[in-house]
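Written out below as structure tokens is the structure these notes cover.
All protein chains of the complex are present and in place, except for one that has been dropped.
Let's look at chain A:
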């Protein structure tokens, strides 16, 4: 499991962001270390503390670091000069809260460092799409599946009480990494509400609730197996 480091000017802000993310983690959380404040109640960041936090959660799976703003970014980049670990460490460019949530949920779901980092980075795209304020930047997020290219399709209705929230979304995202397929999940009654099954934040952003009929479509060699897995999982209430 990858380790997560949360760097903030404010311990209260960091702890709250972590608590928010942990509400969405069903099983064992990933190793998480907070490096926040400059000691003695001072609002600020400390590169040495960030380095210690990285070393604390480091494993061969790697470490993903989220920072709030300004000196948090400088301290995190400087911390890389002071760490003892040989593990790969990535500094995420994700917005703080979205990044911490995506990173912790995905890490708990077993995502690789590369997958968790990429997903966290896409947080702004998902938020934009939710607000419909900007054209989606990622063609995978934007483009509806062209009919002719769909190699597998299924429908299923969401039966669990809270719908397709973060926890089931993280399970789907983690599972999708095992398939050689591009799978999309859409509201069958409103196909404009659609997201890649591999994107945690995009899936969560759809806000698909209980009773929603999903259309699951996929392309690629493993499309049939991947679509069937999502269908069965949905029909089963995501194990909840």
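Assume a residue touches a chain if its C-beta (ideal position, glycine included) is under 8 Å from a C-beta of that chain, and two chains touch if they have at least 3 such contacts; residues count from 1.
The definition used in the following text is that contacts and distances are computed from a predicted model.
Asker: What name does the UniProt record list for the absent chain among "ABC transporter permease", "Ion-translocating oxidoreductase complex subunit B", "Response regulator transcription factor" or "Dihydroxyacetone kinase-like protein"?
Answerer: Record says "Dihydroxyacetone kinase-like protein".
Asker: Which listed residue (A:2, A:34 or A:47) would be found touching the missing chain in the intact complex?
Answerer: For the chain that is not drawn, the touching residue is A:47.
Asker: Among the options A:12, A:74 or A:162, which residue touches the chain absent from this view?
Answerer: For the chain that is not drawn, the touching residue is A:74.
Asker: Name every residue on chain A in touch with the hidden partner chain.
Answerer: Chain A touches the missing chain through residues 9, 37-39, 42-49, 70-71, 74-75, 77-78.
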